[in-house]
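What follows is a short report on a single structure.
Every protein chain of the complex appears in place save one, which is left out.
Going by the order they are written in, the chains are A and B; count residues from 1 in each one.
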Amino acid sequence: MTVYWLCFILFLTGLYGVITRRNLIKIAISLSVMEFSCFLFLALIGYKEGGVAPIVDLADPDKTYVDPLPQAMVLTAIVIGLATTAMLMAVIIRIYRKYGTFDIREIKNLRG
Amino acid sequence: MELAISIIVGFMILGAIYAIHARDILSAVIAGGIVGYSLVICFLLLKAPDLAIVQIVVETITLIIMVAVVLDSSRVEAYGKFDRPAWVTAGTAVLILAILFWFLKEASAPLAPFGENSMRMADAYVNGAVEKTGSINLVTGVVFDFRGYDTLGEATVLVTAVLGVLTILRIKGKR
Partner (left out) sequence: MEGMTVIVKKTTQLIAGIIFLYGIYIILHGHLTPGGGFAGGVILAGSFILLILAFGSDFLNLIREERGSTLYENLAILVFLLLALTGLLAGGKIFFANWLPHGTPGELVSAGFLPLYNIFIGIEVAASILTIFLALVIFKEEILK
């Protein structure tokens, strides 16, 4: 159970970063930390004590395998995470070219 | 196993805190890499080699993109004081943390302890899957056969993200 709690604390760390930081790049890093904690949680609930990786051994049918469903979900989500992070970066450099700063509070003041 | 993963997750938390508090943005990006690469080790320990292969390459490409963005713009972070008085900030933080941890306690009560997977779907996807899909790798079987719709949706999201990037970077904005 400790692992689940630590995983949640990792999520909260990311949330803290998103709320308190003003630098856009740090906000992007904090968002990906939150994303990683979700991946980790999904991989954790699929684990089975004494299980092996989900590649079937045809010679030995009695093995126990870890749950393949959360792994399949996370597999696609990781690649989507890369695409969304890249999109965030594209927005961030557009903003930097227009306002010349990463600070969201200054951007709010500059408006226009 | 639980102890090893707990230690690695502890390192991930430390890396994340450093990334959030670093003065130099470049070192913040690299400290963010600690979290991603530790996740690879966690996946290997959790018997998920497919995820480990994907995550290690994706993390590298993310780092390349982020470092490139940081290097041709500013590296210093502007620090400032909070607008509100300190006791308001601290009080709000304690209140939110209390609510979130109460939520966690309620939500984690029905979860089985670590290592005892309690999901009923697992048996349906493991037993007889080789006869149904013909694939030895059960993850590929789930991704493309049992849950093909999900994969189609994810591929669509990927295409949409690419179109979004192209659109954002092509607009000729007002100077």
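Worth pointing out:
One rule holds in what follows: contacts are C-beta pairs under 8 Å (C-beta built on N, C-alpha and C of every residue); 3 or more make two chains touch, one makes a residue touch a chain.
All values reported here derive from a predicted model rather than from experimental measurement.
Of the options B:Ile30, B:Val58 or B:Ala122, the residue whose C-beta touches the omitted chain is B:Val58.
Of the listed positions B:Ser6, B:Ser74 or B:Ser135, the one in contact with the omitted chain in the full complex is B:Ser135. Checked against the hidden chain, the listed residues A:Ile45, A:Val79 or A:Ile95 yield one contact partner: A:Val79. Although one chain is not displayed, chain A still touches it through residues 53, 55-56, 58, 75-76, 78-79, 82-83, 86-87, 89-90, 93, 97. Across the interface with the omitted chain, chain B contributes residues 49-50, 53-54, 57-58, 60-61, 64-65, 68-69, 72, 130, 133-137, 139-141, 143-145, 148-149, 151-152, 155-156, 158-159, 161-162, 165-166, 169.
Methods note: only the chains that are shown with their structure count from here on.
Inter-chain spacing, taken between the CA centroids of chain A and chain B, is 2 Å. Residues 1-2, 5-6, 9-10, 12-13, 16-17, 19-20, 25, 28-29, 32, 35-36, 39, 42-43, 46-51, 54-55, 58, 61-62, 65-66, 69-70, 73-74, 77-78, 80, 97, 100, 104, 108, 111, 113-117, 119, 121-122, 125-126, 129-130, 136-139, 141-143, 147, 150-151, 154, 157-158, 161-162, 164-165, 168-169, 171, 173 of chain B are the ones that touch chain A when the two sit in their complex.
By the touch criterion stated above, chain A contacts chain B in their complex at residues 1-10, 12-14, 16-17, 20-23, 25-26, 28-30, 32-33, 36, 39-40, 43-49, 51-56, 58, 65-69, 71-87, 89-94, 96, 98, 101-103, 105-106.
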